[in-house]
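The complex appears here without one of its protein chains, the remainder shown in place.
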Amino acid sequence: MLLSDTDRNRRVLTAAAGTVLAVVMGLVLIIGFRLATQIRASVGNLQRASELQTYPELISQQLTALRQRLDTLEYTGHVHSELSASVSGFNSDLASLQRQTDLDSSALAGATVLWRNYTPVLAPVLAYAGEPYSDSATNSTLSRSGRAFYAHVRRAELFAAANSTALHDQLAAISTSLQAQTASAAARLRLLLSAGVLTVLLLGAAAAYLQLARARGERAAREAQEQTRDILATVREGFFLLDADYRIGAVWSQALSQIFGRNDFAGLAFEELLRDKVSSETLATATKFIKLLWGERAHENLMKSINPLGQLEVSVDNGRNGKETRFLQFDFHRVMGPKGVKHVLCSVGDITSSVLLSRELQEAQESAHSQLDMMVSMLHSDPLQISAFLETAAAGLKHINAILKEPARNHGEFSKKLAGLARELHAMKGESSALNLMSIAQRAHQLEDMVGELTGNTDLSGKDFLPLVLKLDELLAHLNGVREMTLRLTALKENSPTAQSSALAPRASGPAELATTLQTLAHKLSAEHHKAFALTLHGLEDCPPQYLSTVKDCLIQMLRNAAVHGIETDEVRRAGAKTEAGQVRAEFRRVESGFELLFEDDGAGLSPESLKEAAVRKSILTAQQAAALDNRSALALIFKPGFSTRTEVTMDAGRGTGMDVVAKAVYGLGGKIGVSTNPGRFTRFKIALPAVSESAVA
Amino acid sequence: MLREEELKTFVDGTTRYFEVAAQQPATIGSPYLLEGEPAIQDYTGLISISGKREGVVYFTAPRAMLTVLLMKMQESDFSHESMRDLVGEVANTISGNARRDFGHDFVISVPSVFSGEKPQIPNPPGARAFVIPIHWRSHSAKLVVSLT
Partner (left out) sequence: MSSAPDTHAGRMVRLLIVDDSNIVRRRIERSQHFDDLEVVGTAANGIEALELARRTDPDLVTMDLTMPQMDGIECITQLVRMKPEVRILVISALADKATAVEAMERGANGFLSKPFTDRQLNEAIAELMY
């Protein structure tokens, strides 16, 4: 718009310059012509004036010559006629000078007056036509008329002698004035010509400048046009203008073609563009929405949220003879002109990835919710059962990974894995759903489904297992999350002063209840593992309520360890000359620095060497690393996540020690855990817990 | 977390190398999760990924496999250097594929090559490593992908 304005200005200027040039040239020609004419006339006059100047002297001489001839009685005829010619020449020249209006009139008037005085004196001389001499035989004498003639000539001669100088001077003044006039006319002509040439030069320069500016303007316009074209070809959004009739303008961005798979946008009705892509209701709403932009009331910025085409789901050809879903975002903006809204600018962007991302975020949020649900169900479950399950699940996943790790190159080998995988996953799904841990159950279920789908496949390859292993990773991460959550939940329960009585802990667990729980568990474990042992508990009543839950979880875990790993079978015990029933002892006591929980069994103890072997087998350590380990560090291995000395994996809840869970819980409270052992004699855990503030104890 | 198409890109990059270089496609074995120490063989080509994602991808192969591969590629130089070049090339191909497919998300390092000695492989925290056995003729190499 700006461009066309300056363009118009430039055109007006060019036309004006042309007109001025023509007028100036015309004026120069007219005035110059007049001046030239004037000069030519002046030059003629000057000639005449110069001629006139000679006459007074000439007339005076002619009169003298005439008088002398009369004195000597010579022939006077030719002198008389010469005088006559001079006088008439003077008369005619003077008359022609008098006809020139612009002559210096004072000199001319002076000359005319003087000349008028000549006339009566000359008239009788000129008028004389007789014979001046009367001839006799011997001599000649003046005749009567001759004597009169002589007197006239003599008078004229004297008059002319007296006046010729004055007349001459007057005539010279005329000449001078005429000369000055001619010179000034010539000067004016010169000036005029100079001015004309200068004006033409100026106008020429102006025209050249304008021409240059126009060329530059055109180049700028062309560049701007090219840039616009480049932008429209490159920009990722589809851009076009809509007129008041909802028709698309003549210019649009390339992206629009890609988005809509067509090219015939110019003049296309907006409705037509979307006909097959949106419902008629949405289209109607969209049309009304755009119409609002043509009105004055609606604020563009405050109606974005009700844009019916803000996120449009469309199905497009993906070029591989399939359809895919894309999300388009239409944006509308007013384009203002001098008289209000001129167009509506519409941009169309493909926002598929951001929509999918936000959906993922939403799913993540939902999964966070399901984690919350799980947290709630965990609060209502027996922590013993949950930690038992987590161990089972971790072992199960290890087993699954072991199955996957089995080398396979052909369909048969791949196919063989599926049954084992399905069995593990199915068990995990059953257990987790029984504990109401639905997020785990769901994932196990998805994996089971994937395995199920592969079972029907007749040509299995490694590629088919890629999604499986990814999903397995996800499940593993999730299980770790749950494990973390269990620990945090434990801490939460401890930090809540009302935990004991609140609905969050329906099974109120004071020290007395804890003792009962532990004894019951000991009984159960003894039966399950066919190992006889007795559990003695001391000082649990001293346990501050904040620590009770952690202490309970630790004791349960250590008790299970003692039952599964520590206490030997009857035969072994008998061979080792030990009491038939194993002794397991737990003691809680106040110490200077806070509290201490001791837990010991008189079982097989821990062998640093077999712990190292297990660590290498489980890839927790390399053989070199294991060899370099001292006994103390080897014992500490049992606090490593995922460590288990048991070689075979069973469906029983005895997989994995879970001592890492215990250690984490203790660290969580700011405590320490240590283990000492005497192979064949005992295993002793010592847990140190910091003092609690008095108010908290009370 | 690693996505399936990302894993596929790395795997395809590897198998395609065999197909193009030796006119004999590699197949992939049963993938699994790495537990413990990284499974390193004689020669290893490694690229690290940074930017929006962090991690490593490496191809590790036994000398025997590389020797046969070189033979199939009409090479006559079976030196230590050749072997290193070769695993570097495989890592390069994987890197190229990844750049093509996820150029926006990944900043990929130039491949580094290890042989013999146990390389220090930086494992990104919180990411498990996926092991994908690569079978070619009678040999097996491993592609390991660990990416947050």
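In order of appearance the chains are A and B, and numbering begins at 1 in each one.
The criterion applied here is as follows: contacts are C-beta pairs under 8 Å (C-beta built on N, C-alpha and C of every residue); 3 or more make two chains touch, one makes a residue touch a chain.
Predicted model only: the values in this text are computed from it and were never measured.
Trainee: Missing chain touches which shown chains?
Mentor: Computed over the complete complex, the missing chain touches A.
Trainee: May I ask which residue of A:Arg99, A:Arg297, A:Lys339 or A:His530 touches the chain that does not appear here?
Mentor: The one listed residue touching the chain not shown is A:Arg297.
Trainee: Sort through A:Tyr55, A:Phe90 or A:Phe289 and give me the one touching the missing partner chain.
Mentor: That would be A:Phe289, which touches the missing chain.
Trainee: Check the options A:Thr72, A:Ser136 or A:Ser305 and report the residue that touches the missing chain.
Mentor: A:Ser305
Trainee: In the complete complex, which positions of chain A touch the hidden chain?
Mentor: The missing chain touches chain A at positions 281-282, 284-285, 288-289, 291-292, 297-299, 301-303, 305-308.
As a convention for this text, only the chains that are shown with their structure count from here on.
Trainee: Quick one: which bits of chain B touch chain A in the complex? Just the residue numbers, please.
Mentor: Against chain A, the touching part of chain B is residues 1-4, 7-8, 11, 27-33, 35-37, 128, 130-133, 135, 140.
Trainee: Contact residues on chain A for chain B in the complex?
Mentor: Those residues of chain A that touch chain B are 398, 401, 404-409, 413-414, 417, 461-463, 465-470, 472-474, 476-477, 618-622.
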